[in-house]
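What follows is a structure written as structure tokens; I'll ask about it next.
A single protein chain has been removed from this complex, and every other one stays in its place.
Order of writing sets the chain letters: A, B and C. Residues in each chain are counted from 1.
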Amino acid sequence: MQTISSLLPLFVVLIPFIGSIIIYFSKKSENVRETWTFLVAALNLVLLLKMAQWILAGNVYTFHIAEVLPGLPLFFKIDGFGMLFACVAGSLWIVTSLYSIGYMRPLKEHAQNRYFASFSLAISATMGVAFSGNILTMYLFYEILSLSTYPLVTHHQDAEARGGGRKYLTFLLSTSIGFALPAMIITYLNTGTLSFSNAGIFNQTTDPTLLIVLLLLFLFGFAKSGIMPFHVWLPGAMVAPTPVSALLHAVAVVKVGVFCVLRILTGVFGIELLSTTSLSTIVCVIASFTVIVSSLIALTQDNLKRRLAFSTVGQLSYIVLGAGIATTFGVVGSMTHIAMHAFGKITLFFCAGAIYVATGKKYISQMVGLGRQMPITMIAFLVGSMSIIGLPLTGGIISKWYMILGAMDAEKMWILVIYLISSLLNAAYFLPIVYNAFFCKDEDAQFPDKVKEAPLAALLPPVITAIGTGILFFYPELFLNFAKLAVGVN
Amino acid sequence: MIFGLDALSLVLILICAILALYIKDLMGSVIVFGAYSFLMCVVWTCNAAVDVAFTEAAVGAGVGTVFLVSTIYNTRRVDTYRKNRVLKQLFMFLVVCVVGSILLKTITDLPHWGDAQAPANTHVSAYFLENSIADTHVPNVVTSVLADYRGFDTMFETCVVFVAFIAIFALLRTRKIPAKDLTPPHTPVDSLIIKVASHLMIPFMQLFALYVVAHGHYSPGGGFQGGVILGASLILLAISYDFERALEYLNEKKIILFVALGVLIYAGIGVICFFLGGNFLDYSVLSKILPATDTIMARSHAMLGVEVGVALTVMVSMYGIYLCLSSNGRMDKGI
Amino acid sequence: MEFIINYFNYIIVVIIMMIGLWGMLALSNLVKKLISMAIFQTGIILFYISMGAKIDSSIPIIKQAYDEHHHPIHQVINNADYANPLTQILMLTAIVVGVATLGLGLALTQKVYSEHKSLNEDEILESLS
Partner (left out) sequence: MIEQAPILIVVTPLLAALFITIIGLYRPLYSWVLTIITFVITSIFSFITLKKVIETGTIRYMLGNWPAPFGIEYVIDHLNALIVFMIAVVGLIVAIYSKHDVKKELGDKIPHFYSLFTLLVTGLLGITLTGDAFNLYVLLEISALTSYALLALSKGRAYIATFNYLIMGTIGACFYLLGVGYLLINTGSLNMTDIFVILSNNPTSYAVLVAFLFIMIGMWIKMALFPLHSWLPNAYTYAPTSTSCLLAPLMTKVSVYVMLRMMTSVFNYNYIFNVLGWQTIIVSLAVIAILAGSIFALRQDNLKKMLTYLIVAEIGYMVGGAWLGNANGFTGASYHIIADGFMTLCLFLAVGCIIYKIGDAQISSMKGIFTKMPITMIGFLVGAFSMIGVPPTCGFFSKWYLISGAYEAQAWPFMVALLISSLVNAILFFRIIEVGYFQAMPNEDPEAHPKQQKYNEAPISMLIPLLTTAAILIGIGLYTSEIVTYLIEPFMDNFL
């Protein structure tokens, strides 16, 4: 193992940032703008892959940005976990860019320059979070992400968007300032450092009550992770255009939330501290509650995107739960689940968007019989659902497998029950959609007229990600290795 | 020092202060306030502060009263609006009582009045008294401290006067012809007696003022006092004749020019000092350019220089402020 | 009696200042406020001057400073013989500052009057609301 100081991480963060400026000021021509988007995304992915090679070889990248507070620098430190997340975000960005084109062009959306620029900026911030070496750096990029996605959420600039955007920022900013910031400062004052370390930065003498308070502050402070009761912004943010919901609310934004929580749990508290104290149980209880409740709410939603949103809330807490178990396997599982869920959920969102582009329908009750008109989309939808539920032949089962192993290691059998119930609920809210789409009676079908599949640019991405989901079942090492590296098992 | 007179005047002062605030007619309360200021001069003389008394007589009682009268002339004498403010006044009375009782409680902690051994009278001020002659050859210690030891303060003090003039000028000066209702109902008195009398007085006033400026090293007086008297002579000219006549001597442009010039003389002497290698306002280095002076006499001479600057600024700005205030910024006619 | 002689000036200082302060805060006429302000300032000046007074002392001008050839005589000067010059200088400055503030306040008063046709704070606030 070797620590390399390198400019690469900086480039990975800066390229989308510069890209966003270029995109914003490029002329109103669609082609120019999209060329730039792809160029930037591709360049970024190449750099990421290059870094990934090195990381897999067991190295750690660092880059020192600036020492903003005495003894408390902003710096990047990229380990397996960070790399895993960066790769997920980077690879899905390209797909989403393609999808954005397919979505935005037919709908003739306004202000596309701003849209793509903000998108790029959000990716830059996501990369920054993934690469952060301490809480301060992470917090910095976390805030930038909240702010840069605001124009995306409120893209339609109508009254509904305003309401959603208001909720979005209120929850994200108030929790990060009100909870995460003081927690960070108190941590720093007590430990003298904010850098992540697998062993945790608290020593054994820290007052347990303080630890519990800090844990709660951190858990709720990074409200992007959607832990109840601070999940309200997520369904509200569904007013955004679908590609935004797809990337940001299946991949970037919410995953940044859980990424932060996981980082805090593993890098600040440390698995050992969690498992030897009551902290682990606290995390598990809070996460389990969210998992069950959000799944139940999802069942009652008719708007497809809202159902997906609540499903996301549940799955995010899944990930937190995995880490909360505080065993090696549990953590590996939850890290991997970031990737697995990302691929699965983005497929679902793409499908929802494709349906909207092709038919203009938003509600599940209006989608009966759709499978006959849009078979490809609905098959992709099925694959995505399977991954979320955790059925074989999709990547989702792998991560769930690890998490269950972790729960058994920790001898917390009640968690197994939670997993079981939640999987059943997942199945209950996804499979009927697919079933009705294909196997409804003719007279129930909502689409007497011919409806075509969405344009190629909107159709291709769900197919790609659905295939990706399948591949992850057979080659889970792609992401599993990163996770294993991060927790130090081979 | 003269406790009886001091105490008597102070009691009168209290009466004047209360009266000045009580009288409804503003002109009346201004006049009472003028009396208050004069009584203050007496108190200060009793406390051996002749320079202060001199300044207070010229500035507070003299020019200050004129300013107040000018304003009343341009606004109104009696405030007709009545509103019950008793609650607010009572509340403020309570606030004031609290502040006052805090202060009264400290009184016994203070050194006795007239105690020569009090810290305020021994530490720094003793140095000034004991070394003024040796350091600067100026027997009036007030002047030497004012213009040399603490010359930097005095420069900014001059600056305050400059600021006040520029501020009032910028605020009030208008070139628009005012609406009719703004013109005060009073007509200026055109009296031969006043003209002749002031004609006789003005030259002597100015001569005396120049003496006060020049002789400040040896007797009470200096730039401020002399400047104010000079200004008062010009104000008298403007009152007894009219603005046109007064502006013939010193027109608007010249007023601004001279106000700035006075401060410039002061600051300029300071700047010359550091071009000659000393610190700012270190007059002793001026001996390099002043003929036949040692470093100590250089201080003495430079003090005269800065006093002239002070006098110039004070004179012109007092005059300018009067012109602005009494004509409500029109600079055509006033009281 | 001893107490009164020792502290009389300071008691008057407090009373004068409080009259001035009360006038500034409680009176509604703008000119009266300015007069109160001047009274408040003289209170402070009196405080400084009182602390610089010395019983049986002269004004702070050194006596017989020069001989007949106008050369300074070097003599030992007794601090207690002369009043405190320092407080006097400070108060010269304060007086000048006071009159400058007064002038500016009066200019503002005139502006307020030409804007609102009134010198009464209450009346002006009433007309604004």
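In this section, a contact is a pair of C-beta atoms (placed from the backbone, for glycine too) under 8 Å apart; a residue touches a chain by one contact, two chains touch by 3 or more.
Keep in mind it's a predicted model, so treat the numbers as computed, not measured.
Note that the undisplayed chain, when the full complex is considered, contacts A, B, C. The hidden chain makes contact, of the residues A:Ser91, A:Thr154, A:Ser225 or A:Ser385, with A:Thr154.
Among the residues B:Ser125, B:Thr143, B:Ser300 or B:Ser326, only B:Ser125 touches the chain that is left out of the figure. From the set A:Ile78, A:Leu169 or A:Ala407, the residue in touch with the chain omitted from the display is A:Leu169, counting the whole complex.
Not every partner is drawn; the one left out touches subunit C at residues 17, 21, 24, 30, 33, 37, 40-41, 44, 47-48, 51, 86-87, 90, 93-94, 97, 100-101, 104-105, 108-109, 111-112, 115-116, 121, 124-125, 128. As for the chain not pictured, it touches subunit A at residues 66-70, 72-74, 136, 139-140, 143-144, 147, 151, 154, 157-159, 161-162, 165-166, 169-170, 173-174, 177-178, 181-182, 185-186, 188-189. Taking the complete complex into account, residues 102-103, 105-106, 109-111, 118-125, 127-128, 148-153, 156-157, 159-160, 162-164, 166-171, 173, 175, 253, 256-257, 259-261, 263-264, 267, 270-271, 274, 278-284 of subunit B touch the chain not shown.
Convention: only the chains that are shown with their structure count from here on.
Shown here, the protein chains touch in an arrangement that is not a line, ring, star or fully connected set. Centre-to-centre separation between subunit B and subunit C, using Cα means, comes to 11 Å.
Taking the mean of the C-alpha atoms as each chain's centre, subunit A and subunit B sit 74 Å apart.
Residues of subunit C in contact with at least two other chains: none.
Subunit C contributes residues 5-12, 14-23, 25-29, 31-32, 34-36, 38-39, 42, 45-46, 49-63, 65-66, 72-75, 77, 79-80, 82-89, 91-93, 95-104, 106-111, 113-114, 118-120, 122-123 to its touches with subunit B in the complex.
Subunit B contributes residues 1, 3, 6-7, 10, 13-14, 17-18, 20-21, 26, 29-30, 33, 36-37, 40, 43-44, 47-52, 55-56, 59-60, 63-64, 67-68, 70-72, 74-76, 79, 81, 83, 85, 88-89, 92-93, 95-97, 99-100, 103-104, 107-108, 110-118, 120-122, 124-126, 128-130, 132-134, 137, 139-142, 145-146, 150, 153-154, 157, 160-161, 163-164, 167-168, 171-172, 182, 218-220, 224, 314, 321, 324-325, 328-329 to its touches with subunit C in the complex.
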